[in-house]
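Only one protein chain is missing from this complex, and each of the others stays in its spot.
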Amino acid sequence: MKVAVFRKAHFNAAHRLHNPSWDEKTNEKVFGKCNNPNYHGHNYDLIVKVTGEVDPRTGYVMDMKVLKDLIQVHVLDAFDHKNLNLDTEEFKTLNPTAENIAIVIWQRLRAQLDDTLDLTIRLYETERNFVEFPVQ
Amino acid sequence: MKVAVFRKAHFNAAHRLHNPSWDEKTNEKVFGKCNNPNYHGHNYDLIVKVTGEVDPRTGYVMDMKVLKDLIQVHVLDAFDHKNLNLDTEEFKTLNPTAENIAIVIWQRLRAQLDDTLDLTIRLYETERNFVEFPVQ
Amino acid sequence: MKVAVFRKAHFNAAHRLHNPSWDEKTNEKVFGKCNNPNYHGHNYDLIVKVTGEVDPRTGYVMDMKVLKDLIQVHVLDAFDHKNLNLDTEEFKTLNPTAENIAIVIWQRLRAQLDDTLDLTIRLYETERNFVEFPVQ
Amino acid sequence: MKVAVFRKAHFNAAHRLHNPSWDEKTNEKVFGKCNNPNYHGHNYDLIVKVTGEVDPRTGYVMDMKVLKDLIQVHVLDAFDHKNLNLDTEEFKTLNPTAENIAIVIWQRLRAQLDDTLDLTIRLYETERNFVEFPVQ
Amino acid sequence: MKVAVFRKAHFNAAHRLHNPSWDEKTNEKVFGKCNNPNYHGHNYDLIVKVTGEVDPRTGYVMDMKVLKDLIQVHVLDAFDHKNLNLDTEEFKTLNPTAENIAIVIWQRLRAQLDDTLDLTIRLYETERNFVEFPVQ
Partner (left out) sequence: MKVAVFRKAHFNAAHRLHNPSWDEKTNEKVFGKCNNPNYHGHNYDLIVKVTGEVDPRTGYVMDMKVLKDLIQVHVLDAFDHKNLNLDTEEFKTLNPTAENIAIVIWQRLRAQLDDTLDLTIRLYETERNFVEFPVQ
């Protein structure tokens, strides 16, 4: 009996979209306002989906307090109230688009979860722009 | 031409998480605050997804008023303003976690729907904790 | 590395559900209040999902400003502040149910997107009634 | 001990903004897309606020089921799935702007409530445009 | 320069509406489903509004972390995952309607705040039923 469980979290971060191998003009043309060298920021809403068998003893796929703590340690402590470009390892060399942030969060949490569990990340950059990885 | 149609509903219920085959200490350790013997409660938000062919005469997969009434009779009349552990048959012996409530709602509605229609249940226990069955 | 990106938009429109091959009584019985000959209306919320490979140069599946503009030109300019039955080509002969509106929006946007991209439409007629096409 | 109690409801209606004493050009200039002669529509969200003393026997300012029923009979039955310009008495001669709809709803409900209770209407035409009457 | 600051919190609790000085029939007639002797429950959303002068050194009316902690200790620790009728002092003798819960939360927080600050409580029992105290 497989069920998907979801946990919502959020973090507030600054970022800037930029490709260092391009000149300034191309960056501004491709990324527009998101290329502001002084950064801008977002309230990121994160939905973590974990799929697995329901444990008949608990009625849980996994304890949501455990999932909440994994998100806290491996995502929020690293990203909340941070400048993604300057304060994190991953985005010193990777452009912090919503797509790439979702992939990085998936990699961080995938390493913490049992192999029997599937993982999907949905990340809202704004209420109107959001992404999901991997594709369902 | 298959389309998925969704109907949102909600109910307010009390519950308690508990495994009667465990002692008190284990229950408290596993279920924490949710094990309170005096119960606590939630506003459950329910999203029922039905997938099927669009009827070319109506442009409907199914009449949403019919789906609304099925949810009213087979879910809300049974669960709304109830104590899930004490007032329902299913949860006298089954732990009323979000996972198990979603499975029970699926079973109740599955029995009412034509075989040509697929059914998925999403259940929000809080805005931050929710589940989906079956897995998509 | 495939990621799904979502863009939310909305439009406000009047419509009426009606099957011209049926008599008045049957229409009223099947479509109820939605058959009002003077029309009623909705704030339609639209979520467009596009799935594709992340471009390693930009970190984008596609530029959300481009997607936003495609939705503006091919959906909002045609449907916003319009009477769907009277002011649009498609719904002069097709019943403007949520199911059919989602299919029409899919057809309009599908024609604008590269073949390497997948497209899904979710349309909210109200907060409680919504549809998705194609089925996932 | 005065408390304010709020009840949320909604209705879906078509309307058109128009001043019959003006020519077509002026109407189009002032009301823009909202002047479409074929109408457009909205999901109106309504929040009714009633202020009064808490009854020490019930702990209620008023029974919310009674308020819900008053809203149903005096607002929703009149406006839901209707064309405000054609199907209602008030808006045959009054322009159905959000401002005027809020005033009319206030008048309809004010007549039903005890004089000891205060009444305020908040009406959402869209998530981004809403009004309140009377001014607080 | 006075500004109002708001902090949102939530708690999940069971309750039952009941007046012990009335017989069973009257209680059922007045409180309906909310009188269920086995209790039901809610996700209560709480918005605490504090009004005061902006401190020119910090730009704060008050530190939101301090307000968050006051809400945690004086409201959430007492009410979250509790049965309001059985597990709290106040509601052993006071009917736990939304009106009375808002007044009790106001009393609990009022005792913690400086006299120069004003306090208002808004409490959502459901998305559609909510209250505010004191009246504004």
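First chain written, first letter: the chains are A, B, C, D and E, and each begins at residue 1.
In this section, contacts are C-beta pairs under 8 Å (C-beta built on N, C-alpha and C of every residue); 3 or more make two chains touch, one makes a residue touch a chain.
Everything numeric in this text was worked out from a predicted model, so none of it was measured.
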Chains still shown that are in contact with the chain withheld from the display: A, D, E
Residue of E:13, E:34, E:61 or E:131 touching the missing chain in the full complex: E:61
Residues belonging to chain D that touch the chain removed from view: 17, 19, 21-22, 30-32, 94-100, 102-103, 127-136
Touch residues of chain E, complete complex, unshown partner: 1-9, 51, 54, 57-61, 63-65, 136
Positions on chain A where the hidden chain makes contact: 10, 12-15, 33-34, 36, 38-43, 80-83, 86-87, 126-127
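In this section, only the chains that are shown with their structure count from here on.
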Common touching chains of chain D and chain A: C
Maximum centroid distance from chain E, chain identifier (CA atoms): C
Chain C-chain D separation of Cα centroids, rounded to whole Å: 28
Chain C residues counted as touching two or more neighbouring chains: 127, 136
Chain-to-chain touches, reported pairwise for every pair that qualifies: A-B, A-C, B-C, B-E, C-D, D-E
